[in-house]
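Following: one structure in structure tokens, then a few remarks.
Shown here: the complex without one of its protein chains, the others still in place.
== chain A ==
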Amino acid sequence: MQFFSQKKIYDFMRMRFAAISLSAFLVLGSIYLLFDRGLQYGIDFSGGTLIQLKYDKAAPINDIREILTGVGGFVNLSVTEFGSADEVTIRFSGSNDNLGTDIGESISSLLKQTGNFEIRRADVVGPKVGDELRNKGLMAIAVSLIAILIYIAVRFEWRFAMAAIITEIHDVIITLGAISLFRIDVNLDTLAAVLTVLGYSLNDTIIIFDRIRDGIKSSKSTELPSIINESVSATLSRTVLTSGLTLATVVILYFFGGSMIEGFSLALIVGMVAGTLSSIFVASPALLWFKFSVLDFRNKELEKLKRKQDKEKLRSMYENGRV
């Protein structure tokens, strides 16, 4: 079986302006969403209380809301269905004073009259901890970006590293935009999803870069756009297959993974689509922006090769001399 003719070279670079416009639109749209609507921080980062109840029938959401509002003292109270009609989550901020007393117990007694339910989860996060978790999360993203930048700069060239980082930032922003758009709670799981997108998209980008580096050394052409076209076309089959398979697993995760990881997988789906497309349409053109020169690179590689050969020559001479 085969999806793409391997001989054909697609002209991706001709599409680059259309693709970049679309990317720019998505990125700007995401930034707009992030500023306008912002992110909905879950209690992991904002501090607060989350209680998940499962009723033996459809959950009386309105009754619950009424009772809790009537009692008062629950700041930013939200009562929402969770996954299925018989499960609800109750959320409120300002856990601070209640942290000592058992909040699950008091909610349980308040809602006694609403029917039979079981407390499936009760999370209380103090505001200080929330801050710390958020800082650590941002730190994790920053550190991985920097580490990657260094690695690519060493293994490839600094322009490749810059292009990769631009691609990463592009993907992370779009993923965050989707998180804002779909009102996915930002908590530790979502952070893990964003970081996965980062790693995954980088994976994609690097494989294409590797091909481009290969192409620069072996292609007849000296024009970067045509080398990029050759390389992206050659990896297209792989890109589509791997992305398709990975996407399939994440989609399965989204539909069957249960409501606990729904947000996580939705963020992954968006991020992976963005990551796959950006490795083709953002990463490679970015090399052009930085005025990457094929000839220079070839010369450098040649020099490197020459030095290596010289070294080997020397070594063999030395070894021969000894024998």
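By definition in this document, contacts are C-beta pairs under 8 Å (C-beta built on N, C-alpha and C of every residue); 3 or more make two chains touch, one makes a residue touch a chain; residues count from 1.
We adopt the following convention: contacts and distances are computed from a predicted model.
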Choices "proton-translocating NAD(P)(+) transhydrogenase", "Protein translocase subunit SecD", "Acetyl-CoA C-acetyltransferase" or "Quinol oxidase subunit 2" - which one is the UniProt name of the chain not shown: "Protein translocase subunit SecD"
Identified contact with the non-displayed chain, of A:128, A:183 or A:304: A:128
Option from A:86, A:210 or A:301 whose C-beta touches the chain left out: A:210
Sole contact to the chain not displayed, among A:148, A:172, A:186 or A:266: A:148
From A:250, A:266, A:280 or A:294, residue that would touch the chain that is not displayed: A:250
Residues from chain A at the interface with the omitted partner, ascending: 1-2, 6-7, 52, 54, 99-100, 102, 104-105, 108, 118-126, 128-129, 133, 136-137, 139-140, 143-144, 147-148, 151-152, 155, 188-189, 191-192, 195-196, 198-200, 202-203, 206-207, 209-211, 214, 234-235, 237-238, 241-242, 245-246, 248-250, 252-253, 256-258, 260-261, 264-265, 268
